[in-house]
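Note that this complex is displayed minus one protein chain, with the remaining chains in position.
Then we have chain A:
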Amino acid sequence: MISLNRVTRVFNSRDGDQVTALQDVSLEIGRNEFITLVGPSGCGKSTLLRIVAGLILPTAGRASIGGAEITEPRSETGIVFQAPTLLPWASVLDNVLFPLRMMHRIDSTSTDKAMALLKLVGLAGFEGKSPRELSGGMQQRVAICRALVHDPDILLMDEPFGALDALTREEMTMELLRIWSERPKTVLFVTHSITEAVVLADRVVVMSPRPGRIQEIIEIGLPRPRSFESEATPEFHEASQHIRQLIFGTRHVGPGRAAA
């Protein structure tokens, strides 16, 4: 469904230098596949996500969704960021409805859709509350509802649980799997956490920094539905260990490092 073919993105930094954030990234993502992107800071994960979102255009190469080249944001894509970034003046319900308002797609069924989503994430009864009355985890659930309200077929998540505490984070990971099983979408999920990457994904894309490129793509064969118990299986440990070696191995003995 999403197809990246030798995508390269170069940024001009302020002092005139050119920084290659992504180099020759090729990736095919199938419909309703759950892909996680993992890698150290500066490996271009977020840039890749924004290219798929149509917020940034590739400098070279081709990014397409369903065969159509991505040249601008597409309305059937939902985005969740690291910070919930809810509107402080609007109620939870209005925050969920916000993308529909911005797209002028609000109609008589919108409120029902939003309420159903809030129920799905366990926030039924909170629709009239103001965002600051909610905890960080609850705010991020609202942000997930906001990303799903226009029923997109692609969900892009940029470290969505990165700002949450460890316990809430684990809870939200399972919660996301449940939501995904009830409303299947093609998900591209950026994370720093190897555990999170493995437990969520069909395939984990491991990236290496400077310039950002795909190091290896790892199939995760863990059966679904997954749970905390999945993390106790040998397959899980094997995959995690492999990813860890990929990331930290290059960090210490990579050829680029010695030169720098």
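Simple rule for what comes next: a residue touches a chain if its C-beta (ideal position, glycine included) is under 8 Å from a C-beta of that chain, and two chains touch if they have at least 3 such contacts; residues count from 1.
Assume contacts and distances are computed from a predicted model.
**Student:** Could you check which of "PLD nuclease N-terminal domain-containing protein", "ABC transporter permease", "BatA domain-containing protein" or "NADH-quinone oxidoreductase subunit N" matches the UniProt name for the chain that's left out?
**Tutor:** "ABC transporter permease"
**Student:** With the missing chain put back, one of A:R62, A:R101 or A:H237 would touch it. Which one?
**Tutor:** A:R101
**Student:** Among A:N32, A:S110 or A:S130, which residue is in touch with the absent chain?
**Tutor:** Final answer for the missing-chain contact: A:S130.
**Student:** Return the single residue from A:S26, A:T71 or A:T85 that touches the missing chain.
**Tutor:** Touches the omitted chain: A:T85.
**Student:** Pick out which of A:E72, A:E182 or A:E219 touches the chain that's been left out of the picture.
**Tutor:** Per the contact definition at the top, the residue touching the missing chain is A:E72.
**Student:** Residues of chain A in contact with the chain that isn't shown?
**Tutor:** Interface with the chain not displayed, on the chain A side: 50, 53-55, 72-73, 75, 77, 79, 81-83, 85, 87-89, 98-99, 101-103, 130, 132.
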